[in-house]
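This is the structure, below, for whatever I ask next.
With one protein chain held back, the other chains of the complex are shown just where they sit.
Moving on, here comes subunit A:
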Amino acid sequence: WRRWLRSASAAAFWEACCIVLVLTLSPLLFWCLTALIAIMLKSKTFVKKTRSGGVMKIVREHYLRDDIWCGSEACTECKQESTVLQKDACIESNLCSYPHYLIPDTNVVLHQIDVLEDPMIRNVIILQTVLQEVRHRSAPVYKRLKDIIHEKEKHFYTFTNEHRRETFIEREPGESANDRNDRAIRVAAKWYSQHLKMFESDTDGLKVVLLTNDQGNKQKAEESDLLVYKCEEYIKSLIANPELVDRLALSSDDKNEITSSKVLFPEHLPLSRIQAGIKSGSFLQGTFRASRDNYLEATVFVQGEGEDSTEVLIQGLQNLNRAVHQDVVAVQLLPRNQWVAPSSVVLQDEGTAKDDDVEEEEEEKLVAATLMSSMSLKPTGKVVGIIKRNWRPFCGMLNVSQIKESTRHLFTPADRRIPRIRIETRQASTLAGQRIMVAIDGWPKHSRYPNGHFVRSLGGAGEKNTEEEVLLLEHDVPHQAFSQAVLSFLPKMPWAITPEDMVRREDLRHLTVCSVDPPGCTDIDDALHCRELENGNLEVGVHIADVSHFIRPGNALDKEAANRGTTVYLCGKRIDMVPELLSSNLCSLRSNVERLAFSCIWEMNHEAEILKTRFTKSVINSKASLTYAEAQMRIDDTTKNDDTTKSLRGLNKLAKILKRRRIEKGALTLSSLEVRFHMDSETHDPIDLQTKELMETNSMVEEFMLLANISVAQKIYDEFSECALLRKHPAPPPSNYDILLKAAKSKDVVIHTDSAKALADSLDVAKVDGFPYFNTLLRILATRCMMQAVYFCSGMDSDFHHYGLASPIYTHFTSPIRRYADIIVHRLLAVAIGADSTYPDLMDKHKQSALCNNLNYRHKMAQYAQRASVAFHTQLFFKSRGILNEEGFVLFVRKNAIIVLIPKFGLEGTVFFDGKDKTAPNLVYDEEGPTLTIEQHTFHIFDKVKVTISLDDSNIQHQKIRMALIDPVISGVSVPAPDVGPQAKKPKLDQ
């Protein structure tokens, strides 16, 4: 018997993996359960160094089979059940006039995944060797590759070459792992070409084509009579699709052609030196955050132990050293005498590519200038190496090169923190004026800009669809159509409730349940009922769509929803978290259809005190889907006395008591202006805009949702103290209130901020005579002082308090259609009441907490996207309106500007006093007030001003609303009163 022996020499075999032994066993007996096929047995042996320095020899079995099929439609030899690759795999090409299958090597997949994703590229064989290498080297590319393989129209076939007898090869002595894999790819390609040769007669010469960018590999492949092309060569040869060329990523040997040999940047240190440096403390590791306003400045956020984290300032192109926003970098601090203060200059990289040198000098001057004016020095450093790039495809626009024939152009990303990217394209003239996506391929040290390649076009700039796409992409909102894998987990239509569904459910179809939602809402996730019981008490029920019944843990649908985290509502568009069949149909609690629900039912007395709470899965049949206005009308209309109306009245009465009690406990009512656009039904352009109105019924629904959330939070926390998913709202630190206190003081109003209750009370009494809007403004300011509410896992935190709602515990339960957190809460609650079974991830607090982080991130990004969408629609609105004059209030006072809020539009804008083109007036800023004195006039917070509003579209990527002062009149600063203004709008202005 062979023994495993510990190898004595340690040094030479660092994770070296080599196949040494081939066992030739007399095939005495062999049992295989599926089919008796000839299988060879190989043994993979490799030597591995352990942590303690010992050497281990690891032997793994490796079975080689004959039953791995080629996957081609043309093949009659293989006994495959279904085929993936088409028989007539034709694509028009200069190089290959015959039908062919493509076999890309690992590097082609890694770098040219954008090309492979193109619908034109079909009939590709992905070898297992390639797939595994991709898996090790890049998780995102691996996921994209797998998505392509799953797509049926793409005809991508995975060939398990490592386990097929003919295509398995052993690593030869002295051969590196990469070389061995390259050889394996060639051997597999060879096998395919020979295999397909057998059917040449009836396939008009079907062949395989190997794609590789590696010169050595290509040569060896040619030596063994393979059809092999470089990826660029092949793509360029495709006659019908010239635009594919632009999606090609630049490979390293192309870069040399583009740039001069002049070295612009210092070399990045190798990872080993960086790690050593970080360990010894000479380098710091942090996230690179480029400045929005100054392209020569950035900060590196260094996460320290516990709470203390520092920021290191980086200035100048050399010191930034090719780091891109969000990269993880290593920085070295400069000596103290070189520390600088952050410059307050706004600098934008406007130069064109051609004169790199000239720019350079200018930059140096600017940096020098900031050095001189330094007042408060900050730790300053330089980037010495990149630990992890965080590149994603960026949206932006093309700056077409002045030279007409040039194929190299600069691309300006929409995000100002991203440097401009040099790309190569032949379709510059078509792409000019379009929003496009570009991916960075690399940033060589002798190039002023990173090199990238065109990914796809999003459409004309300024168009609604394009801009929407841009803002979704820039806010990292997953918005692709749901994949086939996800859709496969949807219930089959027609769907009906089966007796199995009813086993653990209560039948509540007889109850008069109704839903109240905003107009046009199709994803109704909550419904209510209220009825009097025989004992005189009231029974109130909140029924929430039972989404967790349809979305089972761990499947593709669940994973997709968990990743999306939330439905994103843009103006006139909704990006669903779950497919529409669920969100707008099966889960939506529409009227007069039977729907599955998760019900929370209380027994209350007439003082709205909860006597009993119970939770149950149920079936309901909503009697009416109302809008807030309709519900309000029913309540107010004394002639109506049907069950629904009575139920609504009961709810309304209880809600008022609940709200009063909540406010007594110190819940905050804050204010932020939300606007609603009236959309033109044809063009979907905004035609009017109004601030959202709140009705009694809004707060009625809200009260019961809060109540349900709190009840559920308590229940799941009692049941699962370690892994309940809750939501908390931390109390803001006192310093956050400074701006509010100062602002209130200027009007002689005192605000107490010791507790939520004190704040709520003092906001209630804060009133100034003759200034009815004051209170709202104050509340808007108070809102800005607040912290973000976040999801968390109860086992990982001890502070559960929800500051804004003044509740000791809170969670989200009531909107599972649009929030993933609610789905988890549903699952927890279902387990708690024994209606569903649990699964491991649900009970794992670390996984739970990782999920919370994603949900918090998605919620934040969704909010930003929403705001950006409102801003964009406001721009569209003002574009069609021309110049308007409006009254507004000063909300903040800054050093060189005032921020004005126009209540009518809920619009905030900045009035600058030191424009680029005009001479700055005499500005005096007083931080205590805060006030700003310009010439003779002093601005305070809450001052009433008149401004003109217009759309500034001088920069097509960053259109913005421009405001200019009309009243008070300050010479040299304010603009003359309206000379323009559509006649039709006049009456409105007078109001």
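FYI, contacts are C-beta pairs under 8 Å (C-beta built on N, C-alpha and C of every residue); 3 or more make two chains touch, one makes a residue touch a chain; residues count from 1.
Keep in mind that, in the parts below, contacts and distances are computed from a predicted model.
Colleague: Just go with whichever of "CMP/dCMP-type deaminase domain-containing protein", "Exosome complex component RRP41", "Ribosome assembly protein 4" or "non-specific serine/threonine protein kinase" UniProt uses as the name of the absent chain.
Modeller: Cross-referencing UniProt, the chain left out corresponds to "Exosome complex component RRP41".
Colleague: Quick one: which of A:E73, A:E162 or A:E424 touches the chain that's been left out?
Modeller: Touches the omitted chain: A:E162.
Colleague: In the complete assembly, which of A:L64, A:C90, A:L244 or A:I663 touches the absent chain?
Modeller: That would be A:L64, which touches the missing chain.
Colleague: Among A:K146, A:K653 or A:R894, choose the residue that contacts the chain missing from this document, as touch is defined above.
Modeller: Of the candidates A:K146, A:K653 or A:R894, A:K146 is in touch with the missing chain.
Colleague: Which subunit A residues touch the hidden chain?
Modeller: 1, 3-6, 25, 28-34, 41, 43, 50, 54, 56-65, 128, 132, 135-136, 139, 142, 146, 149, 158, 160, 162-163, 837-840
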